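Removed from the display is one protein chain of the complex; every other protein chain stays in position.
As written, the chain order gives the labels A and B, with residue 1 at the start of each chain.
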Amino acid sequence: MIEIKNLHANIEGKEILKGLNLKVNAGEVHAIMGPNGAGKSTLASILAGREEYEITEGEVTFEGSDLLELSTEERAHLGLFLAFQYPVEIPGVSNVNFLRTAINEIRDAKGEDPISAKDFMAMVREKSKIVELDSSLASRSVNEGFSGGEKKRNEIFQMAMLNPKLAVLDETDSGLDIDALRIVAKGVNTLKSADNATIVITHYQRLLDYIVPDFVHVLHDGRIVKTGSKELALELEEKGYDWIKEETQVG
Amino acid sequence: MEDVLTQTKFDILKTRLTQTVLPLSEEAKEKAQALLECSDFPTRRNEAWKYTNVNGLNKLLLDDSGSKSTELSIISKNAQRVHVVNGHIAKDQTALSGVKTSWTLLPELASEEPFDALNLLYCTAAIELNFDDLENKTIELVFENTCNSVISPRLFINCKKGAKGTVILNFQGTEDNASFINVSTYVEVEENANLSIHKIQKNGINAFDLQREYVNQADNSTFTMNTFPLSGKMTRNDLMINVNGNNCETFMNGAYTLKGKSHCDNHTTVDHKVAHCYSKELYKGVIDDRATNVFNGKVFVRKDAQKINAFQSNANILLSDTGTVNSKPELEIYADDVKCSHGSTTGQLDEEAVFYLRSRGLSEKSAKELLVKAFLGEVLEEVDHDDVRSYVEEQIELHFSA
Partner (left out) sequence: MAQYTENELAKDLDNQDYKFGFVTDVETDKIPEGLNEDIIRIISSKKNEPSWLLEYRLKSFEIWKNMAEPNWAHVKYNKPDFQKITYFAAPKQSKKYESWDDVDPEMKETMAKLGISLEEQKKLTGVAVDFVMDSVSVATSFKSKLKELGIIFCSFSEAVQEYPELVKEHMGTVVPNTDNFYAALNSAVFTDGSFCYIPKGVRCPMELSTYFRINAGGTGQFERTLVIADEGSYVSYLEGCTAPQRDENQLHAAVVELKAMNDAEIKYSTVQNWYPGDENGIGGVFNFVTKRGICETNAKISWTQVETGSAVTWKYPSCILKGDGAIGEFYSVAVTNNYQQADTGTKMIHLGKRTKSTIISKGISAGNSENSYRGLVQIQKNAHGARNFSQCDSLLMTDHCGAHTFPYIECKNPSAQIEHEATTSKIGEDQLFYCKQRGISEEKAISLIVNGYCKEVLNQLPMEFAVEAQKLLAISLEGSVG
């Protein structure tokens, strides 16, 4: 699905990623954990194609294409989805209008015809159930006046609508209460299939009680320093990140 | 014959003024005279004077009548002071460091403004203030206006590289004073310097006060101008700030309390010529009786002056049926990566709040007073000089008890 090799990246001259390697296959869920400032959100931003970052070394292959050569929207057309840590408000643009535009652009890129209004609305009804999203939210402006939990649920709703190959969830658990967390996780689990994959970026183990990862990676100082099973997450929860830091320094 | 036909209101005014005794080069004199020759008093047609009429200037007697010995308030006891009495620098003052009052030659006219030319040609006092260290000393210029005369000071304020300074311009007039006050102030805020000017206009109720400040800011400088027009028949302030350097901060605050037939007009322009600057403006006032207030604030952001944050706010409370408020906040923007906003409100005191206070036992008068003070308090909070703030607070108190 995606393979990241020796990725180095700077922002405003400061090196954030220092040789990151990661391979994700279809059907897998990967969790990336790490202390603040390790580069977790940078990785998400680079995968989605934010232009502030400068890639100095390394390569990323996604579905057989050189990801770094593609524009943000081309990556989305190929099936890359980023659930934003801070979803943006777009006043005056309704959620449905926004999503229909997105779906039709993606279909157009694949040479498909636009979705009919009837099929689209049926899909909205079906997918909004997954995240228990009130149908009134669908007609409101994108994220405008949404609570923190609603914003995150809306991200997963969009993910359900766009049906991506690879979903990157950037701190989707931050700012969620336990009920919202469960709903979000349920959504992600429902959407899981043998053909898609998920990268869950999180600071806390809590989310991983609900979205069970196949692999847990620890990101520290711009590199993946440890990889393990879901038990690694529990160990991190218990002991914190310091022992990893020490271990890597010794290493 | 021809002369009579082309006589302007300036020509009439000039006949009653005395040419300056201060040293002026022939060139400077000619330039200023030429500007005056081709000018007349501004009319409504002139956008910048749409709401302000200065024709009353020619009705002032300007005959030096009036008492000569009244004591008027000073604001800061701790400040170094220069006294200017009825337009002229008082004799027997101790020389202060950084203050220059004697000239071999005055600088030429730098503006195209006829009242500035008038100020130069009929200059009664020229004072230069220099700040060159971090001491942040306060210099107070006290203008004591007890006679009905022409007060035409020309001020040069320089805050040198990295220096910090505070200036109080304290205009005090006897209650019935009917002077023509015409002030030009040139300000240079050099790199990394920080200058604050506090201007108090406590003029006699028949005085005309026309003032202009021309300010230049260099890189990384901070400039604050606090303006308090407290009384006077006609007050017009033109504050023009050129932000020529990057990373500058500019603050403009004003509070006014108008009553009787007074007319007050505050024009401000902040011209952002380069990138990465911040400016904030807050003018608030209360208008009573037959008074008129005019506010015109302009934020200019030039092409390529990116990353400018500029905020501007004007709020007015109109207390009487016969008062007038004219507010014109303007944005003129030629760069795209900016955040600029302005707001203007005009209204009355919140009746609900008045009622609430009365239900707690306050009289209607003191309830209103309290709310007005709270309204103006927002501006006073921006004033970081204790003496200035407490003086203005006291004056607002007096304004309402009178």
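Convention: a residue touches a chain if its C-beta (ideal position, glycine included) is under 8 Å from a C-beta of that chain, and two chains touch if they have at least 3 such contacts.
These numbers were taken from a predicted model, which means no experiment stands behind them.
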Can you say which of A:40, A:100 or A:127 touches the chain missing from this structure?
A:100
Among B:197, B:225 or B:338, which residue is in touch with the absent chain?
B:338
Among the options B:92, B:112, B:321 or B:352, the absent chain makes contact with B:321
Contacts of chain B with the absent chain, listed as residue ranges
47, 303-304, 306, 316, 318-321, 323-348
So that we can see where the missing chain sits, which residues of chain A does it touch?
48-50, 71-73, 75-77, 81-82, 84, 87-93, 96-106, 108-109, 114, 117, 121, 141, 158, 162
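Here is the rule we use: only the chains that are shown with their structure count from here on.
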For chain A and chain B, let me know how many angstrom lie between their CA-based centres, rounded off.
57
